[in-house]
Every structure is written in C-alpha cells, then in structure tokens.
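Presented below is the structure to which this report refers.
With one protein chain held back, the other chains of the complex are shown just where they sit.
In order of appearance the chains are A, B and C, and numbering begins at 1 in each one.
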C-alpha cells in the first residue's frame, strides 16, 4: 500500500516537500513506517530520533497498525509557545 | 522608658486595643520587648511564639536596641493575598 | 548592559480593577497571578474579606520583596497590587505580575514572592461572614 505522510515545520524544510508517498506492505506498524521513512529519506534522518508518527491526529503506540485512509504526519521537534 | 507598640489584626482583636504602653529599662533589646509583652499581656501570649517586633517599619534582629521615638508594632500571623 | 528591573507596588482601597497591559521590553514571559475572594472560609459562607494593613511597613516590605525577587530570579519587572479594606466575594484583592525573559524564573519568582509575602508583609485578613452580617441587620 502507498501511504501519504504530511510534513510540517522542520520536516517540510529538511525535505523541501509538504508530504511523502511511502510504499509499504499492507497494514504496517507505526514502527515500520518510521523506520522506512528514516531509511528512504536521508534528509529527514537527523530529525527521526525524536519523531513520532501521528495517526488521525493522535499519537499511538509503536505497534499500532496503520490502515488505508488514515491521516499520517511526522511530529516531534515541536516547540510552540 | 515607656514604649508604645501598635497592634493590628489578630493582635488588636485579642487585646481589644490598638496599642500597648510598655514600661521598660532604657534601650531594651527587641527580645526583651517581646518577652515583656508576652509576660504582661496574657491575651496576646498565644500569638507571641510567631510574633516579630517591627521597628520603624522593618524587621530587625533580636539583639537590636530600641530607642526613644522608634515606631514599634507586633507583626507575625499575617496572611494577605 | 542590563536595565534595572521595573518595580511597582500599590496598595489601594477595595477591590482591584483590571490591569493595564504590562509592557516590559525584551520580556518573553509575563505571568499574572490574581487572588480572588472565595465564597467560603472555614466552611462558612462569607460576604467579603476585610484587609487591614500596617500600611507604610506593608508597602516597604512589598517593595523590598519585589526587588529581592527581581534580583534572585533575574526578572525584568515585578508589579504588585494589594487591596486594603473590604473586598466582596468574587472580586480580586491581590495581583502580582512578573515579567521575565523566560518562563521558568517567572513562575519560580512568583511562587517565591507569594510564599514570602504571606510571612513577611503586615496585611491581615478578616472574613466578613454572611450570617454575622444578617444578624447585625
């Protein structure tokens, strides 16, 4: 399956894009999504250690399985306020 | 010398007066003033353990000597705000 | 060069009105604490709190506390307002505004100021109970 992952702030700056399209086996875990992004997008890899995957506007455990149609985004390295 | 000591809040309530006139030897220390008040005014004695003597609008050490004309007040048991 | 902290202390009769915006150039954090009269005291309904201050000393102490807080926590500004006299339930009787470059010293300085104030500033409070008020009518 192909997942679209939204990028904001430093992620968008580092990658020069607002979203990624990532090919993955069906229903991958959150861990697998993050590992795959880290290995395929070297521009993002410095940010990945502190990155979480948001699924449908929430943080979920690493073992959570991503489904078709879920809204995904990289979050971490925030600092509002 | 006779010193006048101002009373506020719970001190004024306990004593039923706004000031005390206390006879003391010349230039008594703050400790002596407080001890003398404690022994002569039983209505105030429950409050005295947490009481300090303010001299000319400041807290001073127990060994500080009080002079004629100093403004004195019992302070402690406050709780503004 | 570090500019001197802005310090302001005002005791005023009755409830405190709203505050004008505090401007402290360069401050990144402005924290305002308001003490509001609660409807009960010792489990009894009250109508108001009456504050009695030993006024010149209270002002001196608040000002030296404000300076001490500014020095100790590196604050850019400390602004203090306290009521004297009667303040009805729901009204504000104490306001402390602290301005600082960063958040942590502002919050720490505020907690320190209030704790110390409760101990060292000669302002006493006396509840005005509702039932006492009714009895005296």
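The working rule: a contact is a pair of C-beta atoms (placed from the backbone, for glycine too) under 8 Å apart; a residue touches a chain by one contact, two chains touch by 3 or more.
On a predicted model such as this, the values are computed, not experimentally measured, just so you know.
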Contact list for the unshown chain, restricted to visible chains: A, C
Residue of C:68, C:114 or C:128 touching the missing chain in the full complex: C:114
Residue in contact with the excluded chain [from C:31, C:68 or C:128]: C:31
Positions on chain A contacted by the hidden chain, ascending: 6, 8-10, 13, 54, 57-59, 73, 75, 77-81
Hidden partner chain, residues of chain C it touches: 18, 21, 25-39, 90, 101, 103-104, 106-107, 110-111, 114
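Here is the rule we go by: only the chains that are shown with their structure count from here on.
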Where chain A and chain C are represented by their mean Cα positions, the distance between them in whole Å: 48
